[in-house]
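Below: one structure, written as structure tokens.
Note that this complex is displayed minus one protein chain, with the remaining chains in position.
What follows is chain A.
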Amino acid sequence: MPTKHYLTSVSAVLIMAAANTIYADDGYDAPASWPAPTQEHLMGMGLFDRLEYSVPDQGQDAIVWDFQGWYGGDVNRVYLKSEGENVQGDGEDAEFESLEFLYSRLIADFWELQGGMGYQGGVFSDDHAERTYGVVGLQGVMPYGIETDVAIQVSDDGDVAASFEGEYDVRLTQQLYLQPRTEIAVAASEVEAFGVGEGLNSVRAGLRLGYEVTRRFAPYVGAYWKKEYGDTADFSRASGDSSEDTGMVAGVKLMF
């Protein structure tokens, strides 16, 4: 798929750009053959914030993922982010709601400005409508410790949409945590193929109770509520889905 090649090359360039800005000289008169007294380290991590089985009251069961990984230094990083689902029993392949390659730069103590390319569509097949988009976002921690990800997407057809995600961990014990989270999606224009209406599209709110077996592995259970609005809701109803639903989830948070 040409889109994926394009994304790969963009990310390669971004990695090189990030790596080149890492080193600077201290300027004291040490011979050039001497090593630097401290080393900058490039590193990376991957996090399935949610990898869960979702059982809605009305819709069909689905496997849902919310992944992000990064590689780089303190200031410049490249990100791979993806959210998607595989609806069970619909005969269709898994779908990327988003698959994004981003360059990220730390612009304030708690905030990263991110920009790059995204893809929406089928994971392996052409079961789902596809589009690519440019994305600019701000990821960070708001006062009171609310983890936030706000982004604006402009699709290859010029359609503009925006999303907000926020989550917060309430520590019940050293291992047990309660995590409320919310997602809000809005769009500036209607895109019927993706079931997107103009204005406020949807609001999702969830609550998960997790247990950190280790810092890297936390099984959880939870519940969510979602509601679609305006034309978005109409598109859903037209295709036989409900515009408001609740459900239960069970999954794991994985970090590596």
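Throughout what follows, a residue touches a chain if its C-beta (ideal position, glycine included) is under 8 Å from a C-beta of that chain, and two chains touch if they have at least 3 such contacts; residues count from 1.
Basically, contacts and distances are computed from a predicted model.
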Can you pick, from "Nitrogen fixation protein NifU", "Copper resistance system multicopper oxidase", "Ion-translocating oxidoreductase complex subunit E" or "ATP-binding cassette domain-containing protein", the UniProt name of the chain not shown?
"Copper resistance system multicopper oxidase"
Which listed residue, A:D57, A:D74 or A:D126, touches the chain dropped from view?
A:D74
Using the touch rule from the top, list residues of chain A that touch the missing partner.
22-31, 33-41, 43, 45, 74, 106, 108-110, 141-145, 170-174, 215, 255
